[in-house]
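A single protein chain has been omitted; all remaining protein chains appear in their positions.
Right, subunit A next:
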Amino acid sequence: MSLKTTPAVRLEGVRLSFGPTPVLDGVSLTVAEGEVLVLLGASGSGKTTLLRVLAGLEWPSAGRIRIEDVEVDAATTPPRRGRDALRSRTAMVFQQHNLFPHRTVLGNVIEGPVSVQRRSRADAEQEARRLLDRVGLGERADAYPAELSGGQQQRVGIVRALALHPRVLLFDEPTSSLDPELVGEVLTVMSELAAEGWTMIVVTHELGFARAVADSIAFLDGGTIVEHAPSADFFAAPRTDRARRFLARLDGGFHP
């Protein structure tokens, strides 16, 4: 943790509204290179929206965002160019995998490298197969997404993101639509990526994963980050009431 000092991601005063209600209400945040940040927060607190802004899927109404060498400012950068810049530095693993159903596993993984990054097909396939091997799917390269289990689909989603060579990996509840027995295989892959030094921003309700893998936790409430602390500190003693109650609810389960 102490060596990870170069900020890979910096957000300042990021705002975004859908209609009259602000969804992101001035989010400021830094993530160091190689850091794993877990975003926690109640449903509707803006976690997905924050990831989508970083992925270039939404454009904020105010604020500045820097990801490694690209910097955008909602006030001055044209939205098209700004979204594209953010997109080019990030890759997202979606809650519902969003794999292309008409393409094989291999076809899904090499689409970006070949069609967008103009790498040779042979080169892209070789890397794709190596990555698929690493997540235990080397044998399924020619299968179609519908022929895979949910956990396998999500691992392909991760490989598709890795193949883009992003600077930052974004995960939006990658295990929340999986059967319980499939959650572990996905979290294991994510832990390995964390250990390899990937910069990751992860929305998850898997507190075990957050405790074990996250370097820091950002707790969102009503579109702002009300608490941002090293993971150990956060779990040992959350400073805000909101966070305390949130953890109690998730940890303790059923409270009549």
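In the analysis below, a contact is a pair of C-beta atoms (placed from the backbone, for glycine too) under 8 Å apart; a residue touches a chain by one contact, two chains touch by 3 or more; residues count from 1.
In the analysis below, contacts and distances are computed from a predicted model.
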Omitted chain per UniProt, picking from "Carbon monoxide dehydrogenase small chain", "Acetyl-CoA acetyltransferase", "Amino acid ABC transporter permease" or "Aminomethyltransferase", is "Amino acid ABC transporter permease"
For the full complex, which residue in A:Thr6, A:Ser61, A:Ser115 or A:Ser176 touches the chain that was left out?
-> A:Ser115
Of the candidates A:Leu11, A:Leu37, A:Ala91 or A:Ala194, the residue in contact with the absent chain is A:Ala91
Candidate in contact with the missing chain, chosen from A:Val14, A:Val31 or A:Ala55 | A:Ala55
Subunit A residues touching the omitted chain (full complex) | 55-57, 87-88, 91-92, 94, 96, 98-102, 111-112, 115-117, 144-147, 160-161, 164
